[in-house]
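Note that one protein chain of the assembly has been removed; the remaining protein chains are unaltered in position.
And now, chain A:
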């Protein structure tokens, strides 16, 4: 009897287990809204059937929401929605156009800029935007002892664009009347207007800064198309429509939710599942799958970066420009792009992207030509290749301009091997990596890159290759006095055509000297739903979502 009973019991238990399992699963699918729980469905009662909430998925969270104290792109993506700047970049470009300032005049000597401000603009807290507010913001950034600068904060972008405390470019900012503000410079600065349009110089509500104190950086108040609502760290930031925005017909969305989803593939899964509507940073490998999905569209951010191999000119191997030119001839850029960038990049010829004004089209790249490379090495006194192996620093982290540094380094290692140059690849952890390059003792050659900040060639050529930026961003220790003169002259020249000419000359010098192997300009790939309209990605990495809507 007991045996029979036992058998009965096993089946009961198994049945219960199976039933439980089925219940769990069916429950998940059964309730209908489980299917595409978050997306697809229009949210809020606003438009009949038309979606009016955008969920934007990205890889990391913001650091802070006060644009003046941050330098990271993820923070500026949010502040771009909450704040306006005096000038703006035209959609998808770095051409300046009026923003909070409607018009401006420049004195002939390039020292006095007078801006007419837009009238009737209000901050999100209801206070008026006016000349006093502009003065308040600029004084806050310029004063290292400002009462509105809190422990650990620094206005780094202000310092780097308008000179450090000892050499401020902006001497004074004055409100001439409620809607006129005047900047007096201590010396002409050619990219001045270009700089003012950077998202980091968003104008904050003085009242909010004064009242919220240190909390302002997590409760921003500006005049932008969206009002800051809530920040759940490492999860999401919620923005709501500014109903009284000054731009006609903007914003079109009722709500924007920006979510951090660190894993690229997981983020793409979420997009395919309809849980987000727009995403940053596609894996190159996922692009094929994206192109095969008719509900999604590929969005390319204009290429505005450069990835390069730098030679450490402190090392005597690289004293001879012929060695540097030889190695330039030895890298097969197109093969690397096809294999490791999934085609989402272009070979780089110069240290700045071709979309930027002042780019020198007439420069020919060092062709991939192993015989020529060997001949140049022989001329430099190394007929059998270099005697010693070189230390090649390859990036340990992924960057928009370099998704996988180690693999690219291995491809280059194989290229170099063919002309008798052996390299040992090293990838120390990122902080050590940067420290070592700055010291210039450990590496012989290294890999790095740069993304443009403000649409001025100065931000590439001077920042990365002038002798003034040693130690700093010039990690090749490249010094050329003639180049230095040209770059400094270009900084103070006010006429843009003349500047463009100077930058073209500069690129010729750099090409000849070959302190780098310019490698690629990548095109960051994003993806969105096909119903998403009006999104124009900016080359600088952040843009206003005021014009975005769903069909």
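Rule of thumb we're sticking to: contacts are C-beta pairs under 8 Å (C-beta built on N, C-alpha and C of every residue); 3 or more make two chains touch, one makes a residue touch a chain; residues count from 1.
Simple rule for what comes next: contacts and distances are computed from a predicted model.
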Absent chain [UniProt protein name; select from "Anti-sigma factor antagonist", "Cupredoxin domain-containing protein", "Peptide ABC transporter permease" or "Cytochrome c oxidase subunit 2"]: "Peptide ABC transporter permease"
Touch with the omitted chain, as defined above, among A:105, A:125 or A:263: A:263
Among A:64, A:209, A:253 or A:461, the residue in touch with the chain that has been omitted: A:64
Chain A residues that touch the omitted chain in the full complex: 2, 5-6, 9-10, 12-14, 17, 24-25, 28-29, 31, 34-38, 41, 43, 53, 55, 60-61, 63-64, 71-72, 150-154, 156-157, 159-160, 164-165, 214, 217-218, 232-236, 255, 257, 259-263, 265-267, 269-270, 272-273, 275-276, 428-432, 434-435, 438, 473
